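Only a single protein chain was left out; the remaining protein chains are all shown in position.
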Amino acid sequence: MGRYSRILAIGTAICALTTSAAMADLVKIGVLAPLTGPTASDGEEFVRGARLAAKEANANGGIAGHTFEIVTADVVDHSAANVTSAVERLLGTEGVHIILTGYASLSMFEVELMAEANMPYIAAGPSPQFAGIVSGDPSAYDCCWSFTADFKGYETDVTPTIEALLAAGHFPLDNKTVAIISSDNPYSKTISEGMKSAFGDAGWTVTVDELVPFGPVGDWRPILAKVRENPPDVVINTDYIPSNAALFTNQFREDPTDSVVFLQYAPLVPEFVELTKENSDGILYNAIGATLDVDAWPRGQEVAKKYKDEYGVASGAYGTGLYEMATVYFEALDKVGDPTDHDAVGKAIVETKRPVTSGFLEFDPATHVARQGIDHVPVTFFQIQDGGGVMISPDKYKSGEFKKPGWMSE
Amino acid sequence: MTLETFAFLLASGLVLGGLYALMASGLAVVWTTLGVFNFAHGAMIALGAYIAWQVTQYTTGGAGFLLGAGVSVAIMFCLGFAMHYVLVKPFELHANLVLLAVITTLAAASIMENAILLSWGPRDKQIAPPFTGNIEFLGTAIGIHDFVILAIALAALLALALFLRRTTAGRALRAVAQNREAAELMGFNVSRLVAMTIGLSAATAALAGVFVGSLRFISPTVGTDPLMKSLIVVILGGVTRFTSPIYAAFIVGLAEAFSAYFLVLYWAPAVLFAMMIIVLLIKPEGLFGRRTRTL
Amino acid sequence: MKYAPSFQRTNGFWPVVIALCIAAALPFFFTETHIRHILILIFVYAILASNWDLSLGYGGIVNFAHIAFFAIGLYTYGIAAKIIGLDPWLALLLAPVLAIAFAALLAIPVLRLEGIYVILVTIAAAQLLFQLVVSQGDFTGGTSGMVLIPRLEIVGYRLSSDGRIGYYYLSLLLVVFSTVFLYKLERSALGRAIKALRDNKYYAISRGVSEGRIRLLTLCASAIFPGLAGAFYGAYLRIASPDVFGLGFLTITLSILLLGGISTIWGPLIAAVVITAFAEILADYGASRSIIIAAMIIAVVVVYPGGLYAAMQEIWGLGTRLRTNVTAAWRRRFQASLRQEAMGVKDHLVETRHGPVSVCDTGNGDQTIIFVHGNSSCKEVFRRQFDEFAGQYRLVTFDLPGHGVSPNGNPDEDYAVEAYAEIIRNLVDSLDLKTPIVFGWSLGGYAALEYAARGTP
Partner (left out) sequence: MTPLLAVRNLTKSFGALVAVNDLSFDVMEGEILGIAGPNGSSKSTLFNLISRIPFGADRGEITFDGERIDGQSDHRIAKLGLIRTFQREAVFQSMSCVDNILVAIEQTSGARGRQAERMADEASELVGFPRNFHNLPAATLPVFYQKQLMMTTAVAQNPKLLLLDEPASSLVESEIGWVRETVSELNAMGMTIMLIEHVLPLLMSVSNRLLVMEQGNIIALGDPAEVTRNPAVVEAYLGQPA
């Protein structure tokens, strides 16, 4: 077994070599991202957003005398083993004093690792899971902050928004029925459960209540058959995987019912419209933390433009999001001055009160999650019109009006 | 349940069944001939889809679709042919052939998936379906494209069956599957025949990939789900005859459609796996299988 | 007569001791948690792969639900420690018990099937278990898994403190226990029965081996340490998530096992280090990393179907041959006078069908006596005979291939009594020895008999 140890020694020596060269005034920004695997397209955005922010800061002469560099670590398929390895790699890289991510694991368990290492961590993963870990003992997690705002709005805001559309006379209300379809993952499931009770409280009847296994869905037709047997006023699908949502849209349009269709998250991903083409015109969706690329919110327009100028493609929520996370860090570092003082950086982040692309950012000290609401990060509703998302609500930001989808009867 | 719903589910199940039949028959052919399970079958489906997608970027419409499918099938046949010499041939006579083939095919799947990721990027794509619009089927509307694909899939399977039964090369393949030693003694170039089998299997995978890519969407990992489904189909049907997995594919497709309607889609995978275990326990050679092996 | 040397007397003893010392000392050289984390992962993979070898390599049961033992250990620990509130150490010990129970359950379908059907039924069983785990979200956390699983502490000392040193040594301890367990088991009556059943099923049954019982025991025994490792993993990462059922985890472990070589205990341990270290070194290469590792696995499997361990032994053998060849050449070159002193004549190389051999030939006398030495001896053993008979006879003796100062032969062809007889024949021809008296001692005696049996020309 002599070889065993020799290979180990060589391996670890090479690891050590690659991680030790660091410059004193260079701060490395660690980015956890799926660089390979099924969500690699999101991962690419994470890195681009952070890179853009670092490039800009460096061009402006740095922050508090520091320049920045991005180091990435691949979380592949978001499995616990891969996320842990990626986190450990970043924690073990000299010069890393901040870690950012769009999302690393669905459960946010890595928050624990960051807290143990006292590494400033700003994440945009699912906020309920984040809050679940932090709220037990907030002071132990002073370094960890969720850029994603509270998800409560996803559960509560759909019902009033649709009722408002009804009230505005956009379409008749037959019998207040809704079909709710969800995928078995915490994000989709929590939201659909919340919606069910919200619709129930408002006096609606849930005609179809379906849960599909998490992962690719090959055929929505049997579920659509159920929907069609008793056409509801509203059809909701919270499966957030873009290809699933796109297939759902295409198959729905084969024989549409006279219903408003609401999808969760997926239409935000650029390829959704590419995959569905004109089939998706008229679909409703909402977002907490989407870029407010509207006249009413200059910050959103500014960053979205920067990103597009730099990379030639429009950013989804994560490109601009990571850019803003880096900005939040720069602001905190500017106050503290010393990037190695992680405690102080963490405390400076909590004081953040500034406009970002998704709204006005302020953290809730009890959960370390960004506050949600019309004056903070709003829930914004969109409708796909002519292949693009038009914000139709809330009134404060909206850039267009609801149009009756082509498949609905006059 | 109304007649429309029934017709709708029937159509949905048949289209799924056709797809599964195409995927599974490729897997079954290799299994019968070599006795190994090809874990790269899913990745071959993905690669076939991407090659066709690339072709449709230059030529659009129905011609582009056909050309894409043709090019993809041809390239994948050659790739499958070559795979035999790299992944199986070197240790063909080794006692642990089955296991070693598991690991080499898994590795090959990883190489293909990551090569796709490097060449085409991670974002979902769709092969533009040449036919849009719906047709009426017993009072319900189903995409024309779905029906065309079902027809092509059946035609392809029929062609493969005819090839295996009526042509000299096909008979030789069946001879190898039935008794390799005897085939060797009779002077067949067994290696080339086996490579041809894998090539044929890759070609059907490519076709399945093109269909999946036009009915649904493609991403580098698009093959994972089809691989599992083909596995279930092959186990249920058995591999003793070429037609066994095809029947099973339609059973699985219809069962999926109807159980998703009557039960919940949520439990469909669990039911399928439980079914698989039960079938393996009671009749390991498959529902339509006999104990002897033939193609 | 049974000669099973105790471990202290095998070739493997010192390498293992040295490796163990290095493993015990490593945390003092690598204080970064990152490297310790990788080492802990290596240990976990080593346990998984080497125990898998028990069923797959030794038992011939291709159990693709092996990772499910690990998953069961993981979830048992999670549920027992977090939801039921059991003491974490007790939960750790409960994990292998449930893993064994699952193994026993798994044995029911496995016992009735053979070959590839075992692969299929175990894949199905693992998938079914996965569906079950995911569907019971209230206990298991569903698809995202359960977080904040209680950690392990020893009287208030967290094993994660001081750069996870506690977890490092705990995992090292698990590897050591697991390896000792496998080593002992392989040499026990049960181990012999397991191998006998794999080698020749019906013969084994005819000697009283109960197929059902042994297969059941094989599966159960292979579940113990994976179950324990799963619980350890849960306590270490503090998360139990269903991705352990995924193809990724299975592929890595299987790669480690097959790359290391099946039916060896040490192979998977070595491969765990190689693959994990390799994956870590290439971590920055994204998709190319997976391609490189997959290509490497194919290359090794294609060139060495026996795995790294077989390759290492072969290389070791080559090294030994090279070393002995060099020593023999050196002795031929520089110590000729020493031997000449003993034998009275100078030796020289004579070419034969089985390579050159070193020959002493007194060269005069009508009647020749050829002396052939025994196993592990050399021609100089006949120096007294040379003293005694010189002058009366022409005396010839030589070093067999790989003996004395003759170069090594080809192991497949040259180390056989037939080959030795042919060498004698070649010598008789090339030195023109006519009808010699052939004197053989021990192995040389067989060679002489063989020579005689071929008929003197």
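We just call them A, B and C in the order they show up, numbering each chain from 1.
Criterion: contacts are C-beta pairs under 8 Å (C-beta built on N, C-alpha and C of every residue); 3 or more make two chains touch, one makes a residue touch a chain.
Remember, it's a predicted structure, so these values are computed and weren't measured experimentally.
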Displayed partners of the chain not shown (whole complex): C
Touching the absent chain when the full complex is considered, from C:211, C:284 or C:418: C:211
Chain not shown: contacting residue from C:44, C:91, C:119 or C:193: C:193
Interface with the unshown chain - residue positions in chain C: 1-3, 189, 192-193, 195-196, 198-200, 202-211, 263
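Keep this in mind: only the chains that are shown with their structure count from here on.
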Interface with the most contact pairs, given as the two chains involved: A-C
Chain with minimal offset from the mean of all protein Cα atoms: B
Chain at maximum distance from chain C, centres defined as averaged CA atoms: A
Shared interface positions of chain B, touching two or more other chains: 114, 117, 224, 266, 269
Residues within chain C bordering two or more other chains: 131, 135, 287, 290
Partner chain A, residues of chain C touching it in the complex: 12, 15-16, 18-19, 22-23, 26, 30, 32-35, 37-39, 41-42, 131, 134-135, 137, 141-148, 160, 237-239, 241, 243-244, 246, 248-249, 266, 269-270, 273-274, 277-278, 280-281, 283-284, 286-287, 289-290, 312
Contact set on chain C toward chain B in their complex: 56, 62, 109, 112-113, 115-117, 119-121, 123-125, 127-128, 131-132, 135, 247, 251, 254-255, 258, 262, 287-288, 290-291, 293-295, 297-298, 301-303, 305
Touch list for chain A against partner chain C, complex: 1-5, 7-12, 14-16, 18-19, 35-36, 72-74, 76-82, 84-85, 88-89, 91-93, 105-109, 112, 116-117, 126, 129, 132-133, 136, 184-186, 189, 213-214
